[in-house]
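All remarks here apply to the structure that follows.
One protein chain is absent from this view; the other protein chains keep their places.
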Amino acid sequence: MGLRERLLPRLRSRDDRVFFLVHLPVPVIVFMLLASMLAVILYMSLPILEREGLRVFTSNVWRPSDDPAREEYGLLAAIYGTVYTSVIAVLVAAPLAVSLAVAIEELVPRRLRGAVEVLVDLMAATPTIVYGVWGLTYLAPLMKTVLNTLHEHLGWIPFFSKPTLTGLSYGTAGVLLGIMVVPYAAAVIREAYSMIPWHLREAVYSVGATRLEAIRVLLGSVRPSIVAALVLAMGRAMGETVAVSLVIGNSLNIDVALGSPGTTVSSLIASKFKAAAYYEYMMSALFAGGLALFLIGLAVNTLGILYIRRWEEEMHGAA
Amino acid sequence: MPSEVLVVEGLNVWLSGKHVVKNVSFKVPDRTVFALMGPSGSGKSTLLRALNRLLDIYEEAEVRGRVLLEGVDIYSPGVDPIWVRRRVGMVFQHPNPFPHLSIYDNVAIGPRLNRMVKSKRELDELVRWALEKAYLWDEVKDRLHMPAAKLSGGQKQRLSIARALALKPRVLLMDEPTANLDPVATEKIEELIAELKREIPIILVTHSPEQAARVADYTAFLYYGELVEVGPTGKIFTQPENPLTERYLLRRI
Partner (left out) sequence: MEPRDPSLRRRRLLDRLGLAVLAGLAGAALLPLLHILYTVAVNGAAAIARSGLVEFLTAPPRPLDPENPGGIGPALLGSLWLIALSAAIGVPLAVFAGVFIAEFRRAGLSRLVLLLSLLLVEFPTILVGLYVYTVYVLPRQRATGGVGEGYSLLAGALALALVMMPYVAVQVSEALRGVPRELREAAFSLGASRLKTVYRVLLGVARRGILVGVLIGLAKAAGETAPLLFTIGGGFEAYPRSPLQHGGAVPLLIYEYIQQAQPGYHQLAWGASLVLLALVSGIMLASRLLVRRVRL
């Protein structure tokens, strides 16, 4: 079958052809939209890329100036912060999401299941700005206590090597993001878990597994879905803006200490955007940040897809 | 110790309130094949799942009656269902090795969960033993660490049998083990059953009277949850006492 046959639908009548032609704008619009989004971001990043080259991604400076010749921008801290906070988020979310998914399927009595489902849906639908307000008001002070206590007792561990004055930090941002992405990850894992064939469940129990052992084996059989869920969660965490920008402290800072403030690409864009209009290159630098954000997201998703592919090949490919 | 490994006395099962197994009693002597026949929906699978307390994982199931495994009533209060399942192997209608585990791990899962072996070498030996018993060793010995999902249907079913055998069970339950297999694979499994019964009793659910005639020493006929007739296979087939049995054997029901 040629590409043409595979790509285009089979149109058996004039009526079908009319129907297809009427809807032809759909693929055109979708392509153009995606292409123009990328083109715009790339185009707007060109000035800073031409000026600084890849250094804009690998250096950590933010030097606006009325004299364009002296302006200099580097996104490294923001890129680092995006990756760091979303990794923390996934580490926080993974056990919570897996437990939540399994608990709904295995532990929650049928009568209560509906109520828990509503809560999970609500958790996903709650506007991110509300998470941000809560994070700023309640989570940050709590994290301040936690991080400072950890620093006092375990300060030799690099992650706890710095105290925090305000609670606004990488750690707080990562935890808040983790909380926010739990429902998305849990939904994917739950869907997969509920699709495990009944006969596999019978098989585990028939060899004498306890409930916990059975859950462990069954979770193993949906590993690709768990990976997919975590990739999705990581993507969402990386793209999140307002909630993070409220709790991360917005400072260009590269540090593994969870207590130190930092920034992410999207919170950098959010916080510098207003000022950017007054400088020659700052706006372009922010768009370069957008480009980086897109590329990191693409990389994470590609790795996830590759992992799942390999798993599937291993399972079902030729022996 | 009685020569009957498994004794069922007045067993009743309800599923969601529906009386599916009705006051069933029978005995399975050691080293025999005991076939359970009956039309679709007559409760064969349900009855079989009552014998290793697998019905415990069905929320809607309720069981009454006694099932004595080597003299111990598996439904008496102090008995742990895991203790039971560890001694009763089960093979299902759908060949169901764990697709994400390797061939080796599929066989090893029971012994590992139940802490049956002390060393890797002991486990290797047990896995090999089970695979040999299941007539699978020669076909897979060079690819023990390949995922089980890649095996053929018949191989998968033999792997399921090896998984059950690795528990060194006292009884083997088989729920239509050949229903999803082609004739060649079916023949292989039947040979295997004949070989295995030299060591343990097997309860075999089957749809096919021919299969029962070929492999079973005893045959029971279940009809709408009631055990209509039970006896030596030869007798059931040649002089059935109950007209229902006869009609079933003639494929009228």
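Letters A and B name the chains as they come in the text, with residue numbers starting at 1 for each one.
Assume a contact is a pair of C-beta atoms (placed from the backbone, for glycine too) under 8 Å apart; a residue touches a chain by one contact, two chains touch by 3 or more.
Since the model is a prediction, treat every value here as computed from it, not as a measurement.
*Asks:* Which listed residue, A:Ile215, A:Leu230, A:Leu252 or A:Ala285, touches the chain dropped from view?
*Replies:* Touching the chain that is not displayed is residue A:Ile215.
*Asks:* Could you tell me which of A:Val116, A:Ile196, A:Val227 or A:Val256 touches the chain that is not displayed?
*Replies:* A:Val116
*Asks:* Taking the full complex into account, find the residue in A:Leu46, A:Val130 or A:Ile157 that is in contact with the omitted chain.
*Replies:* A:Val130
*Asks:* Using the document's definition of touch, tell me which of A:Val56, A:Ile79, A:Leu100 or A:Ala173 contacts the absent chain.
*Replies:* Of the listed residues, the one touching the omitted chain is A:Leu100.
*Asks:* May I ask you to list the residues on subunit B that touch the chain which is not drawn?
*Replies:* Listed in rising order, the touching residues are 70-72, 76, 78-80, 82-83, 115.
*Asks:* By the contact criterion defined above, which parts of subunit A meet the unshown chain? Give residue numbers in ascending order.
*Replies:* With respect to the unshown chain, the touching residues of subunit A are 6-10, 15-16, 18-20, 22-23, 25-27, 29-31, 33-34, 36-37, 40-41, 44, 95-97, 99-100, 102-104, 107, 116-134, 136-139, 179, 182-184, 186-187, 210-213, 215, 232, 235-236, 238-242, 246, 266, 269-270, 273, 277-278, 286-287, 290, 293-294, 297, 301.
Going forward, only the chains that are shown with their structure count from here on.
*Asks:* Please compute the C-alpha centroid of subunit A, do the same for subunit B, then give the distance between them in whole Å.
*Replies:* 48
*Asks:* In their shared complex, at which residues does subunit B touch subunit A?
*Replies:* 49, 52, 54, 56-57, 59, 82, 85-86, 89-90, 92-94, 96-101, 109-110, 113-114, 143, 146-147, 149-150, 160, 163-164, 167
*Asks:* Mind listing the subunit A positions that touch subunit B in their complex?
*Replies:* 110, 197, 199-210, 213, 217, 220-221, 223, 314-319
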